[in-house]
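Every protein chain except one is present and positioned as in the full complex.
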Amino acid sequence: MIIQFKQPVNQAVLQEILRKLKDAHYHGILVKNHLVIFDVAHLELTPREQAAIADVITEQPRYVLGSRVFHPEDTIIQTAHNRIGGQQFTVMAGPCSVENQAMITDLAAKVKAAGATVIRGGAYKPRTSPYDFQGLGETGLRYLRAAADQQGLDVITEVMSIDEIAVAAPYTDIFQIGARNMQNFDLLKAVGKAGKPVALKRGLAATIDEMLNAAEYIAAQGNLQIMLVERGIRSFDSTYTRNVLDVGGIAVLRKLSHYPVIVDPSHASGHADLVAPLAKAGVAAGAQGMLVEVHQDPAKALSDAAQQLTPAQFAPLVQQVQQIHALLQQPLTSDLQTPAQSTATTAPVDHD
Amino acid sequence: MIIQFKQPVNQAVLQEILRKLKDAHYHGILVKNHLVIFDVAHLELTPREQAAIADVITEQPRYVLGSRVFHPEDTIIQTAHNRIGGQQFTVMAGPCSVENQAMITDLAAKVKAAGATVIRGGAYKPRTSPYDFQGLGETGLRYLRAAADQQGLDVITEVMSIDEIAVAAPYTDIFQIGARNMQNFDLLKAVGKAGKPVALKRGLAATIDEMLNAAEYIAAQGNLQIMLVERGIRSFDSTYTRNVLDVGGIAVLRKLSHYPVIVDPSHASGHADLVAPLAKAGVAAGAQGMLVEVHQDPAKALSDAAQQLTPAQFAPLVQQVQQIHALLQQPLTSDLQTPAQSTATTAPVDHD
Amino acid sequence: MIIQFKQPVNQAVLQEILRKLKDAHYHGILVKNHLVIFDVAHLELTPREQAAIADVITEQPRYVLGSRVFHPEDTIIQTAHNRIGGQQFTVMAGPCSVENQAMITDLAAKVKAAGATVIRGGAYKPRTSPYDFQGLGETGLRYLRAAADQQGLDVITEVMSIDEIAVAAPYTDIFQIGARNMQNFDLLKAVGKAGKPVALKRGLAATIDEMLNAAEYIAAQGNLQIMLVERGIRSFDSTYTRNVLDVGGIAVLRKLSHYPVIVDPSHASGHADLVAPLAKAGVAAGAQGMLVEVHQDPAKALSDAAQQLTPAQFAPLVQQVQQIHALLQQPLTSDLQTPAQSTATTAPVDHD
Partner (left out) sequence: MIIQFKQPVNQAVLQEILRKLKDAHYHGILVKNHLVIFDVAHLELTPREQAAIADVITEQPRYVLGSRVFHPEDTIIQTAHNRIGGQQFTVMAGPCSVENQAMITDLAAKVKAAGATVIRGGAYKPRTSPYDFQGLGETGLRYLRAAADQQGLDVITEVMSIDEIAVAAPYTDIFQIGARNMQNFDLLKAVGKAGKPVALKRGLAATIDEMLNAAEYIAAQGNLQIMLVERGIRSFDSTYTRNVLDVGGIAVLRKLSHYPVIVDPSHASGHADLVAPLAKAGVAAGAQGMLVEVHQDPAKALSDAAQQLTPAQFAPLVQQVQQIHALLQQPLTSDLQTPAQSTATTAPVDHD
């Protein structure tokens, strides 16, 4: 529920309502002159309170800070070396895991030469099994930062727990929240407080609304420097692709939200020879950046051996993706329709 | 199981083995000097038979006629007005249902002007409910054919039952098999015998292997003029998109099979304003054609009101899709890898 | 849309409206004094027509004949040897495929001894690959009928095409429509006309509403002798179970519809050692019968080798399932709630 106050907001009434909510263990947030609160049926308002209120909105999606309704223009995220979002296309690349200093130093030069402006690399790895390689931790972060600084690149790296945020902060420009943690709400709040850009990956079976509500946990801490990463969702068929890249989801996120949308074709495909078509599909659907795993010798990688590209495979892909992105900067009639027009229909549908 | 005969094939032995199979109610097909049969563990071969055999292949996928292993080069389908497949990009468009003569005659001119060379239109409609509009039947086919001939377009239309094949044959250039019928095996056999090109749509929850095996039912009748249509698969989230367009599936089909692959963004999205990004994503992933629903006044359509484009929305989309297709005709290193490299890996994977 | 006429129905007006619909290529069906028609926004009614109409219902689900709204009491299907539905529990068992006369004759005796009153057996097999064993056809049906008659059992067997209905009719008591054909609408209409009981299997990714609408195609032909078979749906995990048995779907079907609901644990599990727990779960959720694959020597079966039970495994299962069914005949408070109470909620949900 959103309570829209008359301008100027009657502070006395606002405080009064906030107190009522607090007593009932409800939470709220003020956006401009809108008070967004937990959807409470039985909030009683005095006539005096009602007099201060312009409107009560119940239809609005529960992600408010992330919605174009309150923030129509694209968010642009400014980092040391990049402007991410809007008409920009940002290439982020690097190994799944930082394995040692030599490999990351060498890769930083290679991905930069190919057109990347952000380097990725895992130091804390979310692994299915406790017996899998878990990453180099802070040592890996130090290698990663040094390699990035040599090349003038931004760093993106994943944090899996609240403690790791403080450890990683000095080394990274962008915090990545992995798919497994998309609804780790305490981690989202903590990274929201950390005050650096956050790349939020879509959960394996997260709906678009769940992803935008997860982003809202970060935004509600005052941090709107959020990127939304589509990395493929789970389906009934994983014979040839580990996940299904939801290109429709990319288009929907672009329309509903003002945050930059990034495609991760590596985790969507799970196989190196599918990374290129998925990357191209993602940018064609509207992605404003891509996050690609690159390794000098994928077969010897300590993780994700099957899906990492060689620098030789990566370079031509960057060129082609950038050409498609450039091509798409001329708007299409059918892209200009409003979100309202994309709400689900009840009209009978055929199935050919 | 595939029995590869020594060249020249020993006809006596071949006949002998075929007889054995028939007695055991097994079925087989001879491709060049390869006998493809139901995977029978306990087929006993005499020494004389074994002497005539070069090899017994058990690893090969069960779709043989559709596989690049036996047919490496792209299949090109020649129709009255089109060459479909290979480096071509074919635009197929028209209404969900043929509603009357005036609308289809008018639309044929409009989609042709926009760049379409094949017109679609449903005369027999697979509808979820028996109380929904079921289509005009043969009357609709007559309208569709006349409109196509006026404009020099090919016709594609769906058949839902064996009887409809004979009725539709004089009016259509391409038979469409809908998603609901992808594994209607008797219909597949019948359309395979009809000797016209067939566009086979992927089932709502069909795996890539099931789709290629369904195509094999058509091919086993001697008809290799098959198009594979990706139209979106079912997922856990249909709030904003009716289905999830499996762009990875498009790339996999291009690699495993030699048949032309077509993208249907209309049924994948379910919403007009998502058709454009999905169409672009599909061609970027490797589709060699697109099948799009276009209607003069979608809001008044008798079916699929929500997802049909107006001619004004369709025209710029065709241009942009054709530009992307042209761009992609320069091959990418990472696209040139062999199917072997895309088989599933067992290497431990991470989940960021 | 449902037009409810005042009693007695004004036949002149009814015919007039039916004519209007026909001219517009719409279809309708009269249930008691209710005319169920394709949901047409712009049907114009004259004042005289309006005067004959009591109400226009737009909320009602589109499956009307199958709904408890119009038919509150359970449907009981009377066959030669069984009363299926209501408080009855019917055991149907037999091999995946009829392989020869000896095996089916022997199995008929064994499944009867274990408590089955209907024998199953495939003569026409829907196989993923055209090179798989396709079944014995009419020969198999003859063996099946003879075996059933010897033991006083009903026969259930699958038909995959319209032609097979006439062939199979003399041999079977119940037509089975397989999951692949759940939305083969012409087959549904044809089997609806055949006037024998029909067991309709849920499609691999069919929603409950799609299944009830598919049943409506059969019912709209005047045949309400329908059984709904839950046989598992597709999910993201098929490592240990081929499909996921949707026990919630069984409970929902029992509540929304009056047709008997049958559980097929064999196809849901795909593995013999999971058939027992799934069968028990299905009956515990409200199934009124079970359809189980039994084979003398599963390892040598020509199809479904992995999932068929031996007679020795089947017999104790029947006892235990019947005990659970008997236990459940005392109603539970929470089972007596009305369908209205199970409609989706918009209240915020937690995710623990």
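Things worth noting here:
We just call them A, B and C in the order they show up, numbering each chain from 1.
Keep in mind that, in the parts below, a contact is a pair of C-beta atoms (placed from the backbone, for glycine too) under 8 Å apart; a residue touches a chain by one contact, two chains touch by 3 or more.
From a predicted model like this one, the values you see are computed outputs, not experimental measurements.
When the missing chain is restored to the complex, the residue among C:A108, C:I162, C:A179 or C:A215 that touches it is C:A179. Taking the complete complex into account, A:E216 is the one of A:E216, A:E230, A:D273 or A:D304 that touches the chain left out. Remark: the omitted chain is touched by one listed residue; of B:H25, B:R120, B:K201 or B:R234 this is B:R234. Considering C:G85, C:G122, C:G140 or C:G289, the position touching the chain not shown turns out to be C:G122 (whole complex).
Within the whole complex, the absent chain has one touching residue among C:L18, C:V31, C:V69 or C:A284, and that is C:A284.
On the side of chain A, touch with the chain left out of the figure occurs at residues 25-29, 36-39, 62-63, 126-136, 160-164, 180-181, 183-187, 189, 203-205, 209-210, 213, 216-217, 220, 234, 302. What chain C contributes to its contact with the hidden chain is residues 96-97, 122, 125-129, 132-133, 158, 176, 178-180, 201, 204-205, 207-209, 232-233, 235-242, 244-252, 255-256, 267-278, 280-286, 303-307, 309, 312-313, 316-317, 320, 323-324, 327-328, 330, 332-335, 337, 341-345, 347-352.
Even with one chain removed from view, chain B keeps its contact list with that chain: residues 38-39, 183, 205, 234-236, 238, 348, 351.
One rule holds for everything that comes next: only the chains that are shown with their structure count from here on.
Comparing the centres of all chains, each the average of its CA atoms, the largest separation from chain A belongs to C.
Shared residue numbers account for over half of those found at the interface formed by chain A and chain B, and the copies are therefore classed as meeting with the same residues. Rounded to a whole number, the gap between the C-alpha centres of chain B and chain C is 30 angstrom. If you average the Cα atoms of chain A and of chain B, the two centres end up 35 Å apart. For chain B, the set of residues that touch two or more other chains comprises 126-129, 132-133, 180, 204-205, 209.
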